[in-house]
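I have placed the structure first, in the form of structure tokens, so that the comments after it can refer back to it.
All protein chains but one are shown at their positions in the complex.
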Amino acid sequence: MNPGGKLPQVDLGETRVIAIAPRRGLGIGVIGYGYWGPNLVRNFSDIPGANVVAVADLDLRRLAQVKQRYPDVFITDDVDALLARADVDAVVVATPISTHFDLGMSALSADKHVLIEKPIAATADEARLLIAEAARRRRVLMVDHTFLYTGAVRRILEMDRSGVLGRIHYYDSVRVNLGLIQSDVSVLWDLAVHDLSIVDALMPRPVGVMAYGMSHVPGHPENIAYVTLLFSGNQIAHLHVNWLAPVKVRRTLIGCQDKMVVYDDLEPSEKIKIYDCGASLSMDPGSRERLLVSYRNGDMWAPRLDGTEGLRTEALHFVDCITRGQSPLTDGHAGLRVVEVLEAASQSMREGGRMIEVPRAEEADLRVV
Amino acid sequence: MNPGGKLPQVDLGETRVIAIAPRRGLGIGVIGYGYWGPNLVRNFSDIPGANVVAVADLDLRRLAQVKQRYPDVFITDDVDALLARADVDAVVVATPISTHFDLGMSALSADKHVLIEKPIAATADEARLLIAEAARRRRVLMVDHTFLYTGAVRRILEMDRSGVLGRIHYYDSVRVNLGLIQSDVSVLWDLAVHDLSIVDALMPRPVGVMAYGMSHVPGHPENIAYVTLLFSGNQIAHLHVNWLAPVKVRRTLIGCQDKMVVYDDLEPSEKIKIYDCGASLSMDPGSRERLLVSYRNGDMWAPRLDGTEGLRTEALHFVDCITRGQSPLTDGHAGLRVVEVLEAASQSMREGGRMIEVPRAEEADLRVV
Amino acid sequence: MNPGGKLPQVDLGETRVIAIAPRRGLGIGVIGYGYWGPNLVRNFSDIPGANVVAVADLDLRRLAQVKQRYPDVFITDDVDALLARADVDAVVVATPISTHFDLGMSALSADKHVLIEKPIAATADEARLLIAEAARRRRVLMVDHTFLYTGAVRRILEMDRSGVLGRIHYYDSVRVNLGLIQSDVSVLWDLAVHDLSIVDALMPRPVGVMAYGMSHVPGHPENIAYVTLLFSGNQIAHLHVNWLAPVKVRRTLIGCQDKMVVYDDLEPSEKIKIYDCGASLSMDPGSRERLLVSYRNGDMWAPRLDGTEGLRTEALHFVDCITRGQSPLTDGHAGLRVVEVLEAASQSMREGGRMIEVPRAEEADLRVV
Partner (left out) sequence: MNPGGKLPQVDLGETRVIAIAPRRGLGIGVIGYGYWGPNLVRNFSDIPGANVVAVADLDLRRLAQVKQRYPDVFITDDVDALLARADVDAVVVATPISTHFDLGMSALSADKHVLIEKPIAATADEARLLIAEAARRRRVLMVDHTFLYTGAVRRILEMDRSGVLGRIHYYDSVRVNLGLIQSDVSVLWDLAVHDLSIVDALMPRPVGVMAYGMSHVPGHPENIAYVTLLFSGNQIAHLHVNWLAPVKVRRTLIGCQDKMVVYDDLEPSEKIKIYDCGASLSMDPGSRERLLVSYRNGDMWAPRLDGTEGLRTEALHFVDCITRGQSPLTDGHAGLRVVEVLEAASQSMREGGRMIEVPRAEEADLRVV
């Protein structure tokens, strides 16, 4: 520091333009500044190659917050005003699910690239139309399946692809907490979608789904649900999602042929623990009716993970795909597959847990034609 | 101590008879010294009012272990020899499930009181016959639903009865580990039975059950299963049982109207945590589409629990019921109810998770007539 | 949202002045935008009644960051330029310890109220001069003992004052992690200062201190240290601070006459656990040489805590004290007391752990005259 003030009096206030040249790069318009929007605006403001130029919301108080934090950002309560702006190259939709389709289509129709908060749409048909429109206009359509961009999930996918884990036997996830309840959709569309996006990347397409849920808040959709995904082979995935739990739990067990993985997203470090425990069986000397399952060596290993915020990695990927004209990891088809399973799960939940078939991937594509 | 040996030379070896008078009390005969038997013998040896006098098993090595630890106990590989002994007042059956009925009936026919390891029998019909035979001969018939005798579960039941918790919304249990696989029965009959016995004591009788499971060990019964219990009111119970998990988990979430309970049986202390969090709802200022669930006061409370081994409390209860001619907490009917649910769950699992009705309690009793 | 754009086209960009009236309130100038500065700027920007108007730092890159996040804030690398501004009512000093005194005195001389990052100064004499200058000019002088403003510590202090805990027997803190090492001061002046500020508020003034530390990084000050504080009564406080630990630990045990407290600052919830365990003693039946310490009732209780960021509460308190002309909870004297203990601890560490007396509080005040 310089208490004596010996240095020449340079007021950097003036030299600011030099200090920070106006950010070049993609102009981002964000629609919806409610629960998730602020995180999107913050991340797109911080990354290179992009620049948040406009934010739209119907709530003036929220717009005021935007103005206070980002004085140079154009704010409006009129989506069309945002879409009409030439400096908006890409639009991020962070509004209630029921509006994803209309807003997504409006943005694509205005020739904007589009990133939509999960789930991509309220129905599979809506998702298909978004995919078709994006294809027609050669725009990037991406869905915000955030977890796929976290260091933890990316590491699990790497290990799976490298063959280290061996064949997946089961995927078991518990994603519960006490906090926010959505009044427009069930817990499936809020919490289960996260696991469905991970399962979509990690396992084959499920052939059927069974879901059972219940509401304990009169007049509100299900706040607790159990989902079982069936596959053609003897694999299984099961999700427990719950808005009314006493504690927050984000724990996934992945049982594989050669390794077993515990993924606890609440662990500050060591989010992933890999157990070297193939189920090598032997008779239990203590009891002739029992098989002893023994660890192959029993060591546990917790790889260090990239700590970058998933949303930042995702924002960079979105910008990169637009720049290079490539298709994103979580493109419209990924969004569609997840919505198809959500639709089947919701139908199963309505029908008391009956098994509902999930349409085959091919069909999904065919229908788009 | 007495290094100098000043004290008069009293060799207590001789005075032993005085030192420890021959234990009076019930004579206990234990059938089966495999996985669970040693715990039963140890506990019945340590409690007042009872005395293990005989142990039967087909395995000579195990019988040798008994002799080494308890030289005065009569050992045999012939059940009839054990049942024929006049000093055997009560019999404990700790053998494979398939033999529970035959051995239980033999013991009752020999006018012995009977405690049978969980589940009480392989079928509901077997359980009904055992109940009827015990009633006819006025013998105590008890099933080893151990968890109901632990300090943790007893405390939960107390709080429920006292009305502190409020109406139960859901019971969610995860009981998984890597270790022993039974080759004769599925994981349902080994692990789920524990939770079913707790649910039986805590909640109304379920009206239906759905179960989905899978085997990853060729030629063996299901090693992973998910069970959903349906009730007449909007209550739900769900169990995840798994023999092939990387970690051991014994965690139950009980969501109630006024309190929420986390019961983690692996916690050395603080096995039970009670959260004072009624779901008082309000609009989330941050988003008009979300309800804010707030804690009533948010304090958490972990009552100190009786640390007595559940099996010891159970053994004392068995002896007490015999002495007083009373019916045990976990009598034949409790055993029957759990087996009825297990049968329904197993059928559902065979039929790919279809909902199977659980017979109404009355019917169960009627059929016995 | 408004996909159809039916609403009248109101561009809030213009109405912004109405939307958010220019923030009235105290003008805050922040000196130092390194490790802690950004947190200070963020918090003083968010609270009502204050407004960050200027930031000074020698590093142009950091100033550029300020400009990008807060375009309306005046930035400079000349402290005098900041102190010369009429719109700066109060100054926050977040620079290396060695500069606290010069910058604090410069700010006070410019008639600014001053908040200085912990510790308040590099020596007790410097602290005394700051106290005297602030008194002379009737300015608020406050030290950033952040932890005293957290919900957890405030709750502990409340319980202590209400007499719930009973007399404190010992305060034991472990504050270790792997991450940043300061090259200008030892771990005492970086980590131990936090606990010393808590002990200062919770316990009587220590009469002596013993400290032993070691450096494992050639040419750097001690990275591990153990500090023992002695009191006139039979109370003790002990700190373990360590920059080179494999895991991050922030756990404090506070043993009192009636209750024992575990304060784990890393717990997401339940940071404070209170054990109802007075040491009621009895002979251990198992051994005549041992006393059995039994819990009074053994229940554990985790009160819900105010989750407000400590630094926000602290910023509000600073503003409040200036507005009301009151003396802050962590005033210059609190800062002085902590530095006096730090000085004694550092001397003890230099002298191989020899016990060093801590000057009596009165002397401290006297010397100021």
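What to note about this one:
So that you can tell them apart, the chains are marked A, B and C in the order they are listed, and the count of residues begins at 1 in each.
Just so we're on the same page, a residue touches a chain if its C-beta (ideal position, glycine included) is under 8 Å from a C-beta of that chain, and two chains touch if they have at least 3 such contacts.
The shown structure was predicted, so the numbers you read here are calculated from the model rather than taken from an experiment.
Every shown chain touched by the omitted chain in the complete complex is listed here: A, B, C. Within the whole complex, the absent chain has one touching residue among B:163, B:219, B:268 or B:325, and that is B:268. Of the listed positions C:240, C:271 or C:333, the one in contact with the omitted chain in the full complex is C:240.
Taking the complete complex into account, B:102 is the one of B:102, B:184, B:258 or B:276 that touches the chain left out. Along chain A, the points of touch with the absent chain fall at residues 269-270, 295, 297-304.
Contact between chain B and the unshown chain involves residues 1-3, 5, 7, 9-13, 16, 19-20, 31-32, 56-58, 60, 63-64, 67-68, 71-72, 74-81, 95, 99, 102-103, 106, 248, 266, 268.
Although one chain is not drawn, its touching partners on chain C can still be listed: residues 34-35, 59, 96, 169-170, 172, 174, 176, 178-184, 210, 212, 214-217, 220, 224, 226, 228, 234, 236, 238, 240, 242-247, 253, 255, 260-262, 273, 275, 277, 279, 281, 284, 286-293, 295, 352-355.
The rule is short, and it goes like this: only the chains that are shown with their structure count from here on.
Interface of chain A with chain C: the two copies contact each other largely through the same residue positions, with over half of all numbers used appearing on both sides. Superposing the C-alpha atoms of chain B onto those of chain C requires a rotation of 180 degrees, given to the nearest 5. Note: the chain lying farthest from chain C is B, by mean C-alpha position. Central chain (C-alpha centroid nearest the global protein C-alpha centroid): A. Centre-to-centre separation of chain B and chain C, using mean CA positions: 52 Å. Annotation for chain C: no residues touch two or more other chains.
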